[in-house]
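What follows is one structure encoded as structure tokens, with my remarks underneath.
Removed: one protein chain of the complex. Kept in place: all other protein chains.
The block that comes next holds subunit A.
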Amino acid sequence: MDSSEPSPSGEPDDRPAVPAQRSDQDAYLRVSDLRVRFDTEDGVVRAVDGVSFAVERGRTLGIVGESGSGKSVTSLAILGLHDPRRTTITGEISVGGRQVVGLSDEEVRRLRGRDMAMIFQDPLSALHPYYTVGRQIAEAYRVHHPKANRREARQRAVDMLDRVGIPQPARRFDQYPHEFSGGMRQRAMIAMSLVNDPALLIADEPTTALDVTVQAQILDLLADLQAEFHSAIILITHDLGVVGQVADDVLVMYGGRAVERGSVEQVLRSPQHPYTWGLLSSVPSLHGDADADLVPIPGNPPSLINLPSGCAFHPRCRYADRAGSRSRSDVPELRPAGQSDSDGHLVACHLGAEERAAFYAEDIASVGVAR
């Protein structure tokens, strides 16, 4: 890929320095202080409000949140698939060292599908019903390989279908999406997204529309392909179980903001934000007590037009009172969560570390979720 080419000046690295963690220097994708606003008839929607993260090649970042948390909007902004007429994007999105925010439509288009690709939630509606699966994959290849002829593109598409585990790929090439099963369709979708060997792959709820048995296969396939293509993956999901299976790092979003960030170990083993606790309590556990009740988070996701003041989660938070009036007046910043400042585990909560530890213990005791 382009990012691996030596820079012409011979300097080791003269990319613009981004104020972020040290490990971010190697990251293929760097997002800092991303803000996405939509102008609608009802008002301005702050879909993403100051989110930062980074993903290296070969690693997977899970972005978790309810619908309306801004996770899908973030990914669409990275690919430049938003409606430019009513969307305002500020902040930085750097893909392989190139700043994407502010690029022309044409420049972003050339990156799309080649350097960064996307898999969508429902493969049946994401594939065009009137064209054969193979033709759609070959088309994705030929956009970025204009010199490739029809036969080469076909061969490449058949190879990719084979690679994602579709039997009889040469015959399947000429079939339509409706002739594929759900799992096979998502495999074809993955083949299409990887046909140009992109360094960044964004998977938006890739298993939500699939049967449970097929879900695991697709996740395994993504992990295999990542090992082979060494791509950076963003996995968007509301399912912490999926995150636990494949992600290296986790970003928890609520109301367009990041509320917790850290490695999978950190976030799943010692979650710090009450919202993350709520997400965990609503996931059934295979390892814990099978009789344990699942506990939904009370209330509804907030309106992005009229976000609650202060901590956006405070109306649904059982511990909001303990933090005093700050929870209603101040937006908590993302700060180191644990004992050490450098372990990379961040949380945006007004509660102190000891308070959180105590409440979390209490939560587990009262709810009976073993994790």
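The working rule: a residue touches a chain if its C-beta (ideal position, glycine included) is under 8 Å from a C-beta of that chain, and two chains touch if they have at least 3 such contacts; residues count from 1.
Here, contacts and distances are computed from a predicted model.
A.B. asks: Consult the UniProt record of the chain that does not appear here and report its protein name from "ABC transporter permease", "Multisubunit sodium/proton antiporter, MrpA subunit", "Cytochrome bo(3) ubiquinol oxidase subunit 3" or "(2Fe-2S)-binding protein".
C.D. replies: For the chain not displayed, UniProt's protein name is "ABC transporter permease".
A.B. asks: Determine which one of A:V36, A:I63, A:V95 or A:M192 touches the chain that has been left out.
C.D. replies: Candidates A:V36, A:I63, A:V95 or A:M192; residue touching the omitted chain: A:M192.
A.B. asks: Which of these, A:V31, A:A77, A:L127 or A:L279, touches the one chain of the complex that we don't see?
C.D. replies: A:L127
A.B. asks: Identify the residue among A:V31, A:A117 or A:L304 that touches the chain left out of the display.
C.D. replies: Residue touching the chain left out of view: A:A117.
A.B. asks: One chain isn't shown here. Among A:V101, A:V143 or A:A216, which residue touches it?
C.D. replies: Looking across A:V101, A:V143 or A:A216, the contact with the absent chain belongs to A:V143.
A.B. asks: Please give every residue of subunit A in contact with the chain that is not shown.
C.D. replies: These residues of subunit A touch the chain that is not shown: 79, 81, 109-114, 117-118, 120, 122, 125-130, 139-140, 143-144, 176, 178, 192-193.
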